[in-house]
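Removed from the display is one protein chain of the complex; every other protein chain stays in position.
Note that the chains are named A, B, C and D in the order they appear, and that numbering of residues resets to 1 at the start of each chain.
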Amino acid sequence: MDERKERFNRVQLRDSKQQEMLVGSTTPFLKDAWRRFTKNKGALVGLIAIGLIFLFALIGPYINEHAYNVLDKIHINLPPRVPFLEKLGIFNGSEGKYNPYIEKGFTNDYFWFGTDVLGRDLWDRVWMGTRISFYIAMVAVGIDMVIGIGYGMVSGFFGGKVDMVMQRIVEILSGIPNLVVVTLFVLVLKPGMISIILALMITGWISMSRVVRSQVLKMKEHEFILAAKTLGASSFVILFKELLPNIIGQIIVMTMFSIPNAIFYESFLAFIGLGLQPPLASLGVLIADGYRAMITHPHLVIFPTVVLSVLMLSFNLIADGLRDAFDPKMKGF
Amino acid sequence: SPAKEDTEQVLRIAKDNDVSSLDTNVATDGLSFEVIKTFTEGLMEYDAEGNIVPGVALDYEVSADGTVYTFNLRDDAKWSNGDPVTAADFVFSWRRLVDPALATEYSYMAEGIMIKNATAVIKGEKPLTDLGVAALDETTFQVTLDAAVPYFIQLMTFPVFHPLNEAFVTAKGDAYAKSADALISNGPWVVTEWTEGTKIRVEKNDTYWNADAIKLDAIEFLIIKDYQTAALQFENGEVDMAKISADLVDRYKDEDFFETKKLGYTWYVAPNQLVAELQNENLRLALATSFDKSFITDSILHDGSNVADYIVPIGLATGPDGKDFRDGAKTFLSFDAAKALEYWNAAKAELGVDTLTLELLVDDAADTKAVSEFLQTEWQTNLPGLTVTIQVQPKKNRLQLMRDGTYQLGLTRWGPDYADPFTYLGDLFQTGVNYNYGRFSDAEYDALVQSTAPGGSLSTDAAARWVALHEAEAVLLEQAGILPTWQSGEAMLVNPDVSGYEFHVVGQPSYRNVVKK
Amino acid sequence: MTKFIAKRILLSLATLFVILFILFLLLQFMPGSPFNDEKLTAAQQAVLMAKYGLDKPFFIRFWIYLQNVVLRGDFGISYAIKKDMLVSGIVIARLGTSIRIGLQALLLGVSLGVLFGVISGSKRNTWMDSMATVAAVIGVSIPSYVLALVLSFVLGYKFRIFSITYQVDQPLWSSILPTIALSFFVMAQTTRFLRTELIEVLSSDYVKLVDAKGVARPKVILRHGLRNAMISVITILGPLTVNLMTGSLVVERVYGIPGIGSLLVEGIQVNDYNVIIMIAFVYSALYIFVNLIVDILYGVIDPRIRVAKGG
Amino acid sequence: MKENRILEVNHLDLSFRLGSEVNHVIRDVSFHLNQGETLAIVGESGSGKSVTTKAILGMIDENGFLGKGEILFRSSQKGKDDEIVDLTKKDKKYMQKNVRGSRIAIIFQDPMTSLDPTMTIGKQIMESMLEHKKVASKKEAMAKTIQLLDLVGIEQPEKRVKQYPHQLSGGMRQRVVIAIALACEPDVLIADEPTTALDVTIQSQILELIKDLQKKTGVSIIFITHDLGVVANVADRVAVMYAGKIVEEGLAAEIYYDPRHPYTWGLLSSIPSLDGQDEEIYSIPGTPPNLINPPKGDAFAYRSEYALEIDFEEQPPMFQISDTHFAASWLLHPSAPKVDMPVVLAKRIAAFNERRSQE
Partner (left out) sequence: MSANVLLEVKHLSQFFRIDRHTTIRAVDDVSFHINEGETFSVVGESGSGKSTLGRTLIRIYDAHSGSVNFMGKEIGGKLNSDSRKFLRKNMQMIFQDPMASLNPRKKVLDAVAFGLDINHLSGDKDERLRKVVKVLKSVGLSEDHLTRYPHQFSGGQRQRIGVARALIMEPRFIICDEIISALDVSIQAQVINLMRRLQKEHGLTYMFIAHDLSMVRYLSDRVAVMHLGHIVEMGTVEDIYEHPLHPYTKSLLSAIPHPDPDAEKDRKRFVYLKGGVDYNIGTIRQLSDTHSILATDEEFSRWQQNDYSLFLK
């Protein structure tokens, strides 16, 4: 050991950076959450998948020479056929033992996802449908945000009689079979986007309001809310400036869950014939239509289902990832 | 048990619908009638070729003016409880049909065939006993009409006019026809099982007078609403007959068990003449001729449907000459894009517009939705400047909207009630009738049709009447009062071992001669 | 406890009343009538409306209906689906099937869900966890009708293992496919929720203490982890159960099941008011009942709640 | 291992993976526990007290891993010679079967969250007895449970066994937790801040209880706390921990009346003196270091008024002061300048000594 005397000199208290060691990480919450989120492989895959699907929804319909709404009286009910891939024995345009492209002499035609009974290109229809499904997703998010959050916050924060009445209303709303209400909307207001949106509005927000309410109930006992009260903050300020930012994580997670629900709901409506007006077609409509020919022309149902399922899967994965990311208790180290 | 199955001849039929009632007077839908037909028998029945043959009646006489029919009933006809089938059973049934207390929907049939006092009785203005029916004795049943009805006999096959066992019906009271054991049979089979939403089974009725001619021991109507499930069940050998939707035809069209049959429905687009633009004949003609009907029948539906360039369907009615109404009749409004464009240009000039937007109202059924999309594109491409939007509504709503006249173009269909062109031409398009959704109105047409109506000037002159009906159709279609589109067919999967089933364009299928190997 | 239940039941009855009223009101706005068959004339429609008392003013009709329901348990007759038959007869005939298949699916779904949930929650971030999670997410991502048809195509048609359609005389055997189809979603939801909850519970202090007691891991997970995690899983199972028991239109249609899901849709399509109201009523009653059960179950599982409610 | 020692931790190193970083939280820690004694480990939050004890039980979180070091445990079996096992070499299964609960038991800090809310306390106490087959039947387990509850001072134990945790007050719950720990008559009891969450009156009761139990059962105790008052009450020996190291170790009296490490000085000084109301209380400046990048030399140097240059370069070794007293501070090196402990502390110790000499 180096025993030089001067090493044992006393030194002044060092005001070094070490003095002020930060406790906890220095990254802000959202960044931290993002870091945790990106660590989650599933969520990342989901995000990428959604990105790709979104991209295709934007450009998909334009990257081949077909169009989503043009009838073709000749090329009807064709199975998928893709150049190059056909050489591998898949996507070669055959349906069982039968290959209509060869039988009917469409040797130069390629429909990547095949065509439907009206000879429309399924590739284009699927991506147009995806657009609509995204659109519905946006609407669902909007509804969740506005009604669900507002309702849940008010109900949870004010508690007491207000809560009691509001929860009764929710109970009644959930007690009425959705279908009755939806059908009514569709019948009274004509089927279409507006009706679907209104239908979503009736009950689509309930689970969000539940989550928000329980979060608010939990949060409102926190001391920082009391502190805000002692500083004279109004209920409005406390709700929107203090509570809301703190439950935003949960809200985002819940939103992610409500997106697939909305998309699904629309496809259910399509199945019972209360969907969009033709020739508009969401993924749900395509699946519902394709479903009827599933054992005849499976491609009609497979492609939209795959896209829908991947979309749902991705949103769910993202939602799971976000939930983990926003919940420090769950942190995957 | 399987052993019994082997020796038993059971025909299993998949049905996409459920029965709504097995009460002969109350039922309204096709399947209900089909099932009712298996366990009841009317005065007259159809044979395999669609000819009217005696049922419970041995024969009948008509008065010279065609208003009094006297039926002689066979004396060996029995109810399944052993009671004989008598003229009183018909009187009871027919009175029950028009009983205002029961308010049956099909009471209008009694008015339609102009039974004496029917209208007043239905309205409750006259007692039931005033209805023009009488049991002259046990086996003689007499009907008095207000006027000659050319298709009267033919309607005697219709289930609402079948007999009812008064004692049995009264004993069961409210419970009558609500379950298998509250039913009684005078037909080839008797209902033994009726499970809500699943299945109806009828078994051979040994008391039926012609029981020996019946080969099938039982028929099961299985309610399978999904066509694909029914088809898979058929492939699995679980059912012998299954209707399939157009979507499935491609899968089966080359199989030997695939069959199509023609139905009596004609689909047409009814332009609403309350809409100013649609009063323009050229526009209607343009719309009527600008879409390729054969694509609809051959590519979208491919279920045996055929292009309809007419309104009275093929196979509906046989004329006095013994030929089908359509045989040698004219066709109208065939697809002709070039001609359509001329009409369209004329219409635009007359209307003083360059562009036009119309809305097409359709059902939410899969087929009609696809057809509507096709129509939309065809119209928009062949008639440049025309924009067509589609409104899909559940059927009940579509009907309501059309009845109210609050629509523009509506795709609709009509099913015949009896085998006479009048069921189309008379009931649908006269000025002011109920089902004249498009408010078509033409004096010449009305006059022609009136002359062929029951009690009309030609009602007893069959040949002249036939000519008038042909002329009426021409008047209607030459101005495109409606836009005929296709005549329905139905695609079916039928077990090749099964033979002898009979379908009729009008009326219910019959299983009397079915044999299953 | 009994007092609590009595209070809840009273409250439920009030809720049910409101729901009934709202339903009645909604149907009032439904366009068309049960009698707009294409062949009916306006005069005939009027006769039929009068026959069934549908021409009376709204409140009187509601009052009469309420009396019939409360005093006689009479939910009226069907106008279209089964003409003139008692709605209660039709609905009850079908309800049994729906509830049974629903409960079967619930049982299967929850069992598998608990199995997968426990696996993935206790073996977090292993391949087993990933598998279970993926299975769960896929379970909620495929439309049920596609799933149902694929099942019947593969298992019923290709391999002929199960009956494709529901058979009344073989209720258990022929309901295997629909049970599987319905259970998927339940399984998936249970797995997902249980996983989250279990992870949280397993990292709690009390589970750590149990660990420190030297209790074997499986016992720790089952006895302490699962029990506590189930408390919140039950919340989501409540509404799910109701949806299952009231039948799924889609699965009913694919498998030809006479259930009330398809009956409701049909009722709505043909304006068969009494059918709609009774099914809706049953749905609401079940919903309220199941929630009551859930609340009681809470108490059974979580003694904190039991005592707080003064049981 | 010496005869009278039951547990010996030698050069233990332990780290946690935190994303891409490694948090080196236990750094070369050595201490031992004698049969029947109470060793208190003190130190501020995050210094590694709990992690050390969890390491002994083999219950480190998934992201933690051991470096070098051994944990020797004397496992006495009836009729056989004592066996000494290195717990770091044993797998989870072994620990669960042979050590946790049965030989070494632990009491956690928070009685409110340490009990399963859905299980009666009776069952929770019986659980480990049954698991480790210490009793023949459930009935016997129940009888023993009631005895235990009685032992930890819960009245009407027959009634209490059927109750749920939320029906008990905090103090009672902590007693239950203690009863659970004692259920299998362990050789070693680790009490990780067993009274921090309780208020003073209950705290003093629990402390009395633990001491009482030790007298009765002879169990050896590791007592973790950061309350120096509590330590004074219970400990035979004290180990002071700072930033993942033991910085001073000795008999209780040695630590209180003759502290040598500047950190120990700081700790002792920050307790308000009983008389001088007007002076400021001494407070240790700054915050503990982040152990993701542990400082090169003495981790306390940055907060110490007594830091030497060498403190920033090299870690001090353990200097022996007496047979039982050790401290890791360069100030104890012969070459180090003589420094005096803070005046407040010196005054207080003087007062103690004065009183001690009076007695």
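FYI, a contact is a pair of C-beta atoms (placed from the backbone, for glycine too) under 8 Å apart; a residue touches a chain by one contact, two chains touch by 3 or more.
A quick note: this is a predicted structure, and the numbers were derived from the prediction, not measured.
Visitor: Using the touch definition given at the top, which of the shown chains does the missing chain touch?
Guide: Missing chain, whole complex, touching shown chains: A, D.
Visitor: I'm checking contacts with the chain that's been left out. Which of D:M1, D:L130 or D:A253 qualifies?
Guide: Only one of D:M1, D:L130 or D:A253 touches the chain omitted from view, namely D:A253.
Visitor: Determine which one of D:L57, D:I210 or D:L267 touches the chain that has been left out.
Guide: For the chain that is not drawn, the touching residue is D:L267.
Visitor: Based on the whole complex, identify which of D:Q96, D:Q109 or D:Q203 touches the chain you can't see.
Guide: In the complete complex, the chain left out is touched by residue D:Q203.
Visitor: Spell out the interface residues on chain A facing the chain that's missing from view.
Guide: Contacting residues on chain A, toward the hidden partner: 21-26, 28-29, 222-224, 226-234, 237, 242, 245-246, 248.
Visitor: If the missing chain were put back, which residues of chain D would it touch?
Guide: On the chain D side, contact with the omitted chain comes from 44-45, 170, 198-205, 207-208, 226-233, 235, 252-253, 256, 266-268, 270-274, 277, 280-284, 287, 352, 355-356.
Note that only the chains that are shown with their structure count from here on.
Visitor: Measuring from the mean C-alpha position of chain B to the mean C-alpha position of chain D, what distance in angstrom results?
Guide: 92
Visitor: Counting only residues that touch at least two other chains, what does the list for chain D look like?
Guide: Answer for chain D, listing residues that touch two or more other chains: there are none.
Visitor: Would you mind listing the residues of chain B that make contact with two or more other chains?
Guide: Those would be 228, 232, 394, 397.
Visitor: Can you name the residues of chain A that touch chain D in the complex?
Guide: Contacts found on chain A: 1-3, 5-11, 13-14, 16, 18-23, 35, 39, 333.
Visitor: How about chain B: which of its residues touch chain C in the complex?
Guide: Going through chain B, the ones touching chain C are 18, 20-21, 23, 26-28, 100, 103, 105, 107-108, 122, 178, 195-199, 222-226, 228-229, 232-233, 235-236, 238, 394-397, 399-400, 403, 414, 417, 434-435.
Visitor: Please output the residues of chain A touching chain B within their complex, sorted ascending.
Guide: Residues in contact with chain B: 69-71, 73, 76-77, 117-118, 187, 190-191, 273-274, 277-279, 289, 292-297.
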